[in-house]
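Note that one protein chain is taken out, while the other chains of the complex remain in position.
Showing chain A:
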Amino acid sequence: MAQLDVNRIQKELVEIERDKNSGVSVTIIGGQLSRLTGTIKGPIGTPYEGGIFVVDITLTKSYPFEPPKMTFKTKVWHPNVSSANGAICLDILKDQWSPALTLKTALLSLQALLSTPEPDDPQDAVVAQQYLRNYQDYVTTARNWTNAFATGDRGLQEKVAKLVEMGIPAEAAQAALEKAGGDENAALEVLFSS
């Protein structure tokens, strides 16, 4: 309780490192084993395909007896992920956690969640409504968000940089891009119409 189980976390990191084909990775932030960053490849055949999704991971001192805290750092359009703050609704990160699960299996579960949304148990009600009532719109928005925010930092930063060159403050540019689902022209429209 008093101590983070360093051995276990390091073992997990080695194991993830060894299996390069798993589609998930974990890196340490700043030498502290309690703060980590995970990445997930968007599953093929979903609107998230081609994206790399960054997940913030925080481990409590009771890990692995308590679940890791995970939130999407990359913006995701998904019924079970808050489009505002990346909070995730997934049972194994809550009451269904088991100490036999690992960061890798948790990330793989997140990947599975991207493939199979559960709109009946939503985190983001707006997305869930769209998923249920207007599936095509959901697919389009999710894909746009993937292209805008999950194609590596480069994708978004380049777009922001372009808008900044045009004299728009970086913050406004980012907000507009997010509003426009990553589409530059739509972002411009947003910016100039307001």
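Convention: a contact is a pair of C-beta atoms (placed from the backbone, for glycine too) under 8 Å apart; a residue touches a chain by one contact, two chains touch by 3 or more; residues count from 1.
In this text, contacts and distances are computed from a predicted model.
Student: Pick, from "Short/branched chain specific acyl-CoA dehydrogenase, mitochondrial", "Putative methylase", "RING-type E3 ubiquitin transferase" or "Transfer RNA methyltransferase 82", the protein name that UniProt gives for the chain of this complex that is not shown.
Tutor: "RING-type E3 ubiquitin transferase"
Student: Tell me which residue among A:L33, A:I92 or A:A175 touches the hidden chain in the full complex.
Tutor: Candidates A:L33, A:I92 or A:A175; residue touching the omitted chain: A:I92.
Student: Quick one: say which of A:L33, A:A87 or A:L108 touches the chain that got left out.
Tutor: Spelled out, the listed residue whose C-beta touches the missing chain is A:L108.
Student: What is the set of chain A residues that contact the non-displayed chain in the whole complex?
Tutor: Listed in rising order, the touching residues are 1-3, 5, 7-8, 11-12, 15, 18-19, 21-22, 62, 64-66, 90-92, 95-96, 98-102, 104-105, 108-109, 111-113, 116, 118.
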